[in-house]
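Please find one structure pasted underneath; my questions will follow.
Removed from the display is one protein chain of the complex; every other protein chain stays in position.
Our next item is subunit A:
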Amino acid sequence: MMGGETLLDKIWRDHVIRDFGDNTYLLHVDRAFLHELAAVAFESLKNARRPILSPELTFATVDHLLDTTPGRGDDTIIPNGKDFIQKLRAGARETGISFFDIDTAEQGIVHVIAPEQAVALPGTVFVCCDSHTSTIGGLGALAWGIGTTDIEHVMATGGIVQTKPQTMRVNFTGALPRGLTAKDLILHLIGEISADGGNGYAIEYAGPVIEQLGVEERLSICNMSIELSARLGLIAPDDVTYEYLAGRPYAPKGAQWDMALSYWRSLPSDPSAQYDRVIDIDCSVLTPQVTWGTSPEHVIGFHDHVPDPSQAETKREQASMSRALDYMELKPGMRIAGLPINAAFIGSCTNSRLSDLRAAAKVLEGRKIAEGVMAICSPGSAQTKRLAEAEGIDRIFKDAGFEWRESGCSLCMSGGAGGERFPDHARVVSSTNRNFEHRQGRNVKSHLASPETVAASAVAGRIAIAEHQ
């Protein structure tokens, strides 16, 4: 064999149930995670008289449709949410899978709680009916989002049919400037290689900058692999990963842990491994990133100017950029810095973990948000919320004028669905992952950025960065 194996190769080969010979495989799945929008799967399987092959490997929580307001229950602002929540609960009870319900200590956004509870582990194959399942790759797992047909398939057969993706390695090198975050790194990469640039690839993020990141920051990077249209993103597990996982509720214990650890240590890519594409990013020259348009690839540095569509390489790009500028009510050549905002949001599977909340709290401490700005924080899980409150972070947010909510996906994605949303036409700076048209509300203009930048902008009432950035 020419060259060694990549991280992807190693995990892939240990999960092959059957090789169909045309680069498609039947792969074993270690963990399947469901949420409300996948509730239809229970009924389908029941109608077909198919049981769940391994209920003990199947998990569910409520995150997509439930409200984030205090005192919430099954009733939701989003139409029909209750129907989904109750169908999920009934299905979970009937089949005996593990279910983290609304009021449990484990509830939260799947991609926050799966690492938090160590339901997700390095070297495993992890699937969920949500595109941001790529987040879990930050632990060194193969994790990707699938549809309803596929989740039913996984539940019934324990496996999934997949073509093996090509491999890309992105090396983040150079000294990370002070105040630059994982979010800035991934936004910059999307701007560099485009929202289609990772299409068909499994992207391994590597290099000295990645090695120095904590697990939560690695999760944020892998989270936005889907914004590169990559199949999945992953980062080699190391001592940082193992330290994070040890002792968490669903992590292996005792001799099982030791066995897992020695297997995990064999997973990092061999030095001689070959990739289909390699990209190097010098981080030392980067500034905080903010999106200006309606695709995550529409991103610039904080000090840069909104680009001019007439400079685009193709007519297609030109049309796409012009459309985005119209929607965002921006003109070419404008500065993104200083743009007045109506709202600020910290939350979502991208940036709602304890480290994100701590970083934002540092910016907010002793300050007030600007008058007229609606500012909301939704911690990524019940546990994150509890831990943040134990540190007094909730106080800092509330004193600054932020609403301190329960956990859920809501304000990141339900704006187009008549659920929780920002006022029509509002300009929002958001720690989320998608700046698509109408996603956070009717004609809402979303600017994606790091939690620090969101916090600084909320205080300034316009797009701004923190003093230390």
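In the analysis below, contacts are C-beta pairs under 8 Å (C-beta built on N, C-alpha and C of every residue); 3 or more make two chains touch, one makes a residue touch a chain; residues count from 1.
By our rule, contacts and distances are computed from a predicted model.
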| item | value |
| --- | --- |
| Per UniProt, the name of the complex member that is left out, chosen from "Molybdenum transport system permease", "ResB-like domain-containing protein", "Chemotaxis protein CheA" or "3-isopropylmalate dehydratase small subunit" | "3-isopropylmalate dehydratase small subunit" |
| Candidate in contact with the missing chain, chosen from A:D101, A:E192, A:E403 or A:E437 | A:E437 |
| Listed residues A:D150, A:E217, A:D356 or A:E406, member touching the removed chain | A:D150 |
| Subunit A, residues in touch with the chain not shown (by the definition above) | 14, 17-18, 20, 22-24, 26, 28, 30, 37, 39-40, 43-44, 48-51, 53-54, 56-57, 65, 78-81, 83-84, 87, 121, 123-124, 129-131, 133, 144-150, 152-153, 156-159, 161-163, 165, 195-196, 199-200, 226, 229-231, 250, 252, 256-257, 259-260, 263, 295, 297, 316-317, 319-320, 323, 413-419, 434, 436-439, 442 |
